[in-house]
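Each remark here refers to the structure printed beneath this line.
Missing here: one protein chain of the complex. Every other protein chain is in place.
Order of writing sets the labels: A, B and C. Residues in every chain begin at 1.
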Amino acid sequence: MSPYPSSNGTASSVAPLLEVRRISKRFPGVHALKEVSLRLHAGEVLAVIGENGAGKSTLMKILAGVQEADSGEFLVEGRPERVDSVRTASRLGIALIHQELSLADNLDVGSNLFLGREPRRGVFLDRARQNREAAEALARVGLDCSPETPIALLSQGRQQLVEIARAVNSGARVIIMDEPTSSLSQGETDRLYSVVRDLKSRGVGVIYISHRLGEVTTLADRVTVLRDGQNAGELARGGINHDAMVRLMVGRDLVRHHRPARGQGEPVLDVRSLRTLAHPGREVSFSVAPGEIVGIAGLVGAGRTEVLRAVFGIDAVVGGEIRVAGTRVPTASPREAIEHGLALVPEDRKHQGVFLEMAVGANTTLASLGHRARWGFIRGNTERQRAAELIAQLDVRPPNPDQTAQFLSGGNQQKVVLAKWLALKPRVLLLDEPTRGVDVGAKQEIYRLMEELAERGVAIVFVSSELEEILRMSDRTLVMHEGRISGTLSREELSEEAVMHLATGGPATR
Amino acid sequence: MKKLLGIFGLLVAVFALTSIANPQFVSAYNLQNLIRWTSLFGIISIGAAFVIITGGIDLSIGSTIGLVGSMMAWLLTQKGWGVGPTLAAVMLCSLAIGLAHGLLITKMRLQPFVVTLCGLLLYRGIARFLTDDQSQGFGNSHDTLRQLAIGKLPISGGFALPAPLFILLGIAALAAVFLNLTVAGRHLLALGRNETAARFSGIRTDTLKIVAYVLCSGLAGVGGILFSLDLNSIQPSGLGEFYELYAIAAAVLGGCSLRGGEGTITGVIIGTAVMRVLYNAINILGIPTHLEFAIIGAVILAGVMTDEWVKRFAARRRAARERAEGATA
Amino acid sequence: MKKLLGIFGLLVAVFALTSIANPQFVSAYNLQNLIRWTSLFGIISIGAAFVIITGGIDLSIGSTIGLVGSMMAWLLTQKGWGVGPTLAAVMLCSLAIGLAHGLLITKMRLQPFVVTLCGLLLYRGIARFLTDDQSQGFGNSHDTLRQLAIGKLPISGGFALPAPLFILLGIAALAAVFLNLTVAGRHLLALGRNETAARFSGIRTDTLKIVAYVLCSGLAGVGGILFSLDLNSIQPSGLGEFYELYAIAAAVLGGCSLRGGEGTITGVIIGTAVMRVLYNAINILGIPTHLEFAIIGAVILAGVMTDEWVKRFAARRRAARERAEGATA
Partner (left out) sequence: PTAGCKQSSEPTAAAKPDGAAPATTGGKKKKIAYVTNGVDPFWNTATAGVRAAEKEFGVECEVLMPPKGIVDQKRMVEGLLARGIDGVAISPIDAKNQVGLIDAIAERCPVITHDSDAPDSKRLCFIGMDNYNAGRAAGRLVKEALPKGGKVMLFVGRLEQLNAQQRRQGVIDEVLGRPVPAAGKLSYDPPGKSLSAGAYTVVDTRTDNFDYSRAKANAQDAMASIPDLDCMVGLFAYNAPQCLEAAREAGKLGRIKIVSFDEANAVLEGIRDGHVHGTISQQPYYYGYHSVRILKGLANGDKSVLPANGFQEVPTVEVRRANVDQFWTDLKKMQAAGQ
């Protein structure tokens, strides 16, 4: 039995909107949840935080009927319920925004918004109404695109907004957001805040999962912390602050150290008047010195990903050239890019990063196999050894090279992807949203890693939609707006205002 | 619709060229045959399309046709059943087949390719076993029933519309409505492209898949009935062999993607028409039949390739336009 | 390896039952035939497996066999070419076919099913065209060459190992090494799992896919040579018909997933053996031939299903154990 911390959250007198008691869940090899309890009141924003693999998503999936608990009670407004499927959950008014995008990209935005809840006349689909209502829903989350746009044409961030709109629009009384902002940039995040507040005011209960503690501080009425699949404590409105949360999550205080700016000398990466497919009309030029950490900020859809993809040779470029240490890199060939010492950690982990059905070990060594092979033959021992080292270096949990990657939590999968590239000892490391869906603990490790690599003279370029991250990490910041670099900020010039100013298209401040 | 331009162009081209080379091609008689065959194969292709849209595949279509065909003739002539019971029996049988496929694939999580490959062998075997490998036929009896397949609705100028055409149109209309206008149809497309997303949205994915397989086998059953009525002599070991490939080819030609989630009924029918017109053209032009496979293979390939080119060209055009806009902006 | 238990059990079961029912089943003579057929079909199944592992499919295997077979006989007997040039020519031809498939699928982004379906028609047509639909054969000439297929290596007790077995073992060994021990093999498996991620990891996905298709057609070519040498009678329109299905079925039975990224050479060979043993058993037991298909279909299905059951049962067992441990912990 778990001691249930009392709370002074809003309206604690009436039976909670949603409550689970002593939920347990096992997966092959993992005990994801151990007697976890949780309670949500109407008109309350409950933040659930915890390190990667703490069990947040699993718990949410159980609440939404995607997975079934092995044991435990499930009460809606005090009534015991058995939630065995998504249908029952949504009947009970519970909607979940999944941590990973789950859209049908052969359909348009409107159809995705209403998937499973289509407005109907008899058996028929009421397209007119669907488009009408879709337009409204999109407006609410501030997404300016027609309901008939094919979803495939939207960038990650925009697709995420569609998912949010879907949940908000479902008329559910409980809306669960599993890291909704992980692919949103500042602008959209602010938008989301107002959406959440609006829901709150209409008596909807919101469960909000995020690794961005800043967001939690601004939004949450109450915080429940999970650690290793167990309740690790609660914080009421008053007691919500960064350090308190971190202490509960990791059970220790994290020391933040600020390092001096560095990275001088001949640029190792030199991008000249690059024109990408998404923004063929715009030119992008920048260069990075060894040991320098350059951040790229901007709103979703600014074209940051396109730039990284083009530099790494994933997409063909419309124009421009890329040089590493002076030698020109043939474009449109990731292989060439790798040969020249480039590496890219992509933004879409599930589709572009990990091999979900393959073992963690195999994942980590995949990219570097060729370099360590003898006459094209894999050297079994070296590989195993190497994999073990990498897993240890990045502290992947569980540290089992034979575990199938899909059973790792989001954050740990990200570490696996990083490991794959570190194994290559790149000269230039490109990171697209490197800490998307990564908890503070792991975040610190990733930051530490970036700095370590920088010390060793690796040039690092990272795209981030998290201003805090930009401010913390970058020696120099490029801000993008609609496919071009609208300004460059040195460490001195760097500030939230300056970034937002440039990101929203203001004239360069120089 | 854009996706269909390439294949439709191909159809028109072959049609035009052949009718120039030999005017008999557009004679009322030939067009009637052409329409009848297209209708018969169109029906089974629509079935195939449903399964393909769910991202699955049905290799047992041909064998189902064989089983239903021989079983019907066998029941009517050997067993002396009435027309009503017989039709009911064979249709039930084909629907049951589809149900079995659906259950095995959704509940037992077996791969569609495997399940239906076993079906391909199994139903052929059953057909041969039932009839003891004796070829079946209706002789001159059941001529009224046979009108379903060989009947004609005369219209002006010695030209008559074959009965199967109407059956095809009926089925096609229903299928198109189902796929485009109903909620279930929408769900089918969604699950075909991203099954997890569909499940997360509370869609009954399993039920829908099962429906798709039932429809496919059911239409194969209808096809089996019509084919056997049309041929009036059924060889259990031969009837329908390879038809699954024709059906799938037609569906794919018509723009269905085997990755699931894509496909239109119109497309499927055009795809079928292309195949039938090709076969017909080859005979009409007196090209040696042993060249037929080579030609059809080559033409289909050419068709798919041009289709691809068209798409790319369109894409490049769009990109160019955007580039222009970008420059001005 | 676990995955192979079910299918291996099936093989053993059928083998045991048949040899009890009719001891002649294990007679040297019968075992030799069994091994020879298994070797011949095993070779083409390994080819199919490579393509399946990339998540693709090759429906043209049978037609490639037909083309290579007829072409070889035609060149040797009709055109009077030497053995060397002929073998070179037909192998080149089959490799070229694979290359064409690979290029169309990777560079033109056409669907494997479509491309190879066109191939199925095209190569069959070419075979019939080349030979003018005349069946080919070597008569009594080329007996040395034919040893490749019908030769035997006598070992103790009137029992001799058929030549094709050695060819199969050679190929299988190479294939297994490639798949499990080389970087390219690992990359092939990876791209079968997640092509995008593979591309992002700098894997030459296109090249590897092309290689897979070349291997597949190449092995089909080898198969074509051996089949025609073994039969000594090649019907351009018949040789190899349906073999793609046998090959794919064997591969899938042997644990390849058509979703790609999964498969072992051992499994493929066991899968092939199961099919051949079944055919042979039916013959040996004197079961009416028109039941053949039904039985084989049923048994394969049963095999796949038990396989699935075994897996699930194992999983449940494991879960239960952990829960127990968890309780004690």
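Methods note: a contact is a pair of C-beta atoms (placed from the backbone, for glycine too) under 8 Å apart; a residue touches a chain by one contact, two chains touch by 3 or more.
Predicted, not measured: the structure shown is a model, and the values here were computed from it.
Q: Would you mind listing the shown chains in contact with the chain that isn't displayed?
A: Looking at the complete complex, the unshown chain comes into contact with B, C.
Q: Which listed residue (C:180, C:233, C:266 or C:306) would be found touching the missing chain in the intact complex?
A: Of the listed residues, the one touching the omitted chain is C:233.
Q: Would you indicate which residue among B:80, B:139 or B:157 is in contact with the undisplayed chain?
A: The single option touching the absent chain is B:139.
Q: For the full complex, which residue in B:24, B:78 or B:207 touches the chain that was left out?
A: Result: among the candidates, B:24 touches the missing chain.
Q: Touching residues of chain B against the unshown chain: what are they?
A: Where chain B meets the chain not shown: residues 22, 24-25, 27, 29-30, 33, 37, 40, 128, 133-135, 137, 139-140, 150, 227, 230-235, 237-239, 241-242, 279-280, 283-290.
Q: Mind pulling the chain C residues that touch the left-out chain?
A: Output for chain C: 22, 24-25, 27-30, 32-33, 37, 132-140, 157-160, 227, 231-239, 241-242, 279-280, 283-284, 286, 289-290, 292-293.
Going forward, only the chains that are shown with their structure count from here on.
Q: For chain A, which residues count as touching chain C in their complex?
A: Where chain A meets chain C, its residues are 26, 28-29, 31, 70, 314, 334-335, 337-338, 344, 346, 351-358, 362, 366-367, 369-370, 373, 376-378, 420.
Q: Per the contact definition, I'd like the list of chain B residues that touch chain A in the complex.
A: Per the stated touch rule, the residues are 181-187, 189-194, 196-204, 261-262, 319, 322-329.
Q: Mind pulling up the chain C residues that touch chain B in the complex?
A: Touch residues, chain C against chain B: 59, 104, 108-111, 113-115, 117-126, 128-129, 132-133, 236-237, 245, 248-249, 252-253, 257-259, 290-298, 300-301, 304-305, 308.
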